[in-house]
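Of the protein chains in this complex, all but one are displayed in their positions.
Our next item is subunit A:
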Amino acid sequence: MSESEPNLLYSDIEQELRAGVRELLAARCPWQSVLGRVENDAAEVTDLALWRELAAMGVAGLPIAEELGGAGATWRESSMVAEELGRAVAPVPFLGSAVLAASALTAVDADEEVRSLVSDLAEGRRTATLAVPLSTAPGSAFPALVRAGDRTLTGTVPGVVDALNADVLVVPAVGADGPGLHLVAAEETVRTPVVSLDLTRPLTEVRLAGAPAVAVASGDRAVGAVESALVAGAALLSAEQLGVAEWALRTTVDHLKERTQFGRPLGSFQALKHRLADLWVSISQARAVVRNAAGAVASGSPDAPLAAALAQAFVSGVAVTAAEEAVQMHGGIGFTWEHPVHLYLKRAKSASIALGTADRHRGRIAELVDLPPAP
């Protein structure tokens, strides 16, 4: 391993963890049950019982220190778990609670309230989320949708991920003395479900009308905490997108081996083979990019913002292509509600907008590596 490049491989421990998570998801979260849940009311899509089981395996607290109830591992292991959750389009509050909220909270000075919340998140006793529109990209201006008053918050935040079932909201807000980060009990807010494109990832509009809040960071610290949460979010979301893409490729390959037309398996037609080969090539590349981003975020490298932007600029497109190709190559069956491929298509396309589009991330890259636009 060179000093300058992160380790892009999976450790033996990660592979063991992967096997455990995959086994649990296969038993508890087959696509038939995911499809069943998305037909429920918005409030029942998220599988909190499954989330508690995953948390009991340590999945929710991987990058959190052991003294705070976490597993004392890193974002690398977390990223590997995200791959499996993507592969299963699991409807659990991983992104909101275990990534965005946990990352923001571990970046602030931990008082007793924050420590107890972080340890509850790690152990799955409570869930939280970062109250920003899910489309917010790293490198954006500090969110100013919420005004901070005297220990109260007022404002409306559209499209918040994993908020409907959350216990606590971590809310960026701007007050008289500038940016701040606050904790709000979710029950003190008005939460309206949004009909979301990704059925397995419910979004919520959160309205705060003088909601009681506890400030946990202010000024640069608050700005830094939100930014690091968005960077970690982008890196981890790319891992989930890799899992989605791998599922789409695997499922399509299996289908093309089985399905016969014109007297031969579809998979023997070169026009289809070459498209799948191209997909496999981009997925191999996505894997390297995802590992690179996870490694950079895990080590707190100064390259983390670039690695995360690269991951979203590259992997989100790979996942969307994989899911779109899967629908096409499944033919008519791929266009039906009964086949799970639409769950993956919706997850992939939504995720390509979440935390910034590829275009936004390329813009960030241009700033970070000094490739300025035309005058």
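Everything that follows uses one rule, which is that contacts are C-beta pairs under 8 Å (C-beta built on N, C-alpha and C of every residue); 3 or more make two chains touch, one makes a residue touch a chain; residues count from 1.
Note that contacts and distances are computed from a predicted model.
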Hidden chain of the complex, named as in its UniProt record, picked from "Amino acid ABC transporter substrate-binding protein", "Aminomethyltransferase", "Phosphate transport system permease protein" or "Acyl-CoA dehydrogenase family protein": "Acyl-CoA dehydrogenase family protein"
Touching residue (missing chain; options A:76, A:182, A:201 or A:287): A:287
Positions on subunit A contacted by the hidden chain, ascending: 1-2, 4-5, 7-9, 249, 253, 256-257, 264-265, 267-270, 273-274, 276-278, 280-281, 284-289, 291-292, 310, 313-314, 362-363, 365-366, 369-375
